[in-house]
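Heads up: the structure comes next, in structure tokens.
Showing just some of the chains, left in place.
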């Protein structure tokens, strides 16, 4: 679980709720037609912009940013060096049992190809394609979240316009402006919260995980190809060092 | 037919209508001069920006995003492999009958060039030019939709300014502000709906189809050139695999 | 004459005028100080941004987008092929009479260089420089129009601020707000019309003509250099085919 995301969303809504309660009650901020316009309009606009499969993927995309699990780089290096040692000592088939222990599908697939005796170039080609496919999916997910972060305030403003037109049309005296405008402003409030506390920061977090996951998978691809070439554990560790600069670097000894 | 677009536009107008009906009647939102300023001003501005042929192409462009029909990648691979087999077994002329069965003009043209015995380089040159021409047309269509998505709110605001100036000039007491402002705000409402529920998401959808159609046509070009070279069905299938990463990949067996 | 531009500007002002007349009279929208601030401020700002020669070139730039005349691509190919035939049959000097018939200065210059027996590389160098010079002039013209399209609303807003400050300072009762605000809003109206009905779409149209004129001149350069090299009409036609993809392509037979 990603603590930052959970903490940020929870604390964010707590802060907004507290600010509301200090000045009044929650009830005036709940309005069904307002939610329908802001959320409904945003979803319909997103449906027109993207394809149906992409639209339905929003949920797994949001889930990914909350229940994210990126392999720890130093741990990957340790594993790769160990597998290289096994490969040099006992041969590729001895790695077969390791494949079953891996929970990461990408890692397991790559290692299986080593066990099957595939050539390093073929392994690299296949894994590169998988990484490209992953990056495309992430890029689309980020574009969807960013589009929703722009559409929510836009439909919030449309809702406010509808409310204002109806309120002003039926206005009999300036005394009534207050209540009508309060209701009209609620959709703009929903749109602003949706954009700034949910969609835009989630798009940023998805970008962050995309980079971390791509880096991890590139490490795995390099490591697996190195093992397939029969490199020694030391050579494998050296090759993977350039990827460690992003994370905790002091755990694995840097050898020059 | 593209379900997402139809669903999005329909549901979007349903949601907006429901929100309006909840608070009043539809009638106050219908105003002929308001439509004239917003839609008319937007169209005139677009006419100044683009050429007359480009302007008239808007309709076929919008039609394309609703009645879109992109070849299924896996289906293309299957067909190409089949044609390659026929070509190897019976020669190019045996493909003549297949040309007539193809509904895709681009595919039919390319296959006809194989039947005519054209060299692979010439086929590639000609089909590349066709793909470039298609991409240019799509890019222009997208620019037109995006320009309309920016011009609609701009003229909505101009309409609101006209309404406000007239309303304020003739104001005799603050009690009259209401009705006049309601009418003035309607053009801004039209502009916002036009931009966020129609033009900007349609521009996004067109970009999506452009990419899918370009990828499909590049597949066809690669496949047709491979057949012209006399490649075996297996070689053809391998060549086209890199294009399958975008769609459903499990249908065609990946061979390394 | 470019029909789209004339039509767009005319219809645009007709639509705006009609919308104004529906709600009142034209007179309240005419205000000399308002025009002075919006147009005057915009021109002064443009004068500070660009140099005096560039500023004075605005007029010829705007004229170009209305009275535009781009050679028809298919016609150019036909002429080039004809000249190539004359050159092969009777020699370069026979083209001398054709030079006088050409109204396009660029084309005439290039052809004269062929008649003078210049080397193809020298012709290409000189004509490339002319094309570069033309592109720079167009790019500057577009930047000036785009800057004016941003400055007009900015000074419209400045005019509204001046009007509001003066109106609010002298306000004795809320009943007077109406008339004063109406006048204050007029500059914002001028700025919005100037930007969205004149400068920004004209900038877009200029970009369009720039591309079309550059493409035409590149065709002429390729054709003239091919003639200087002594190519046959068929070879010349083939070379120029790649330029035809932008326009009507079915007129000249595509030979592979």
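By letter and in written order, the chains are A, B and C; residue numbering begins at 1 in each of them.
As a convention for this text, a residue touches a chain if its C-beta (ideal position, glycine included) is under 8 Å from a C-beta of that chain, and two chains touch if they have at least 3 such contacts.
All values reported here derive from a predicted model rather than from experimental measurement.
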Complete complex - number of sequence copies, 3 represented: 5
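Rule of thumb we're sticking to: only the chains that are shown with their structure count from here on.
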Copy-to-copy rotation for subunit A and subunit C - C-alpha atoms, rounded to a multiple of 5°: 145
Central subunit by CA centre of mass proxy: B
Distance between chain centroids, defined by C-alpha means - subunit A, subunit B (Å): 28
Between subunit C and subunit A, distance of the C-alpha-averaged centres to the nearest whole Å: 45
For subunit A, residues contacting two or more additional chains: none
Interface residues, subunit B side, partner subunit C - complex: 33, 36-37, 40-41, 43-52, 55, 118, 122, 125-126, 129, 132-133, 136, 147, 151, 154-155, 157-159, 161-166, 168-174
Parts of subunit B lying in touch with subunit A, wherever the complex brings them together: 2-5, 7-9, 11-12, 15-16, 18-20, 22-24, 28-29, 174-175, 177-179, 181-182, 185-186, 188-189, 192-193, 195-197, 200-202, 204-205, 208, 242, 245-246, 254, 256
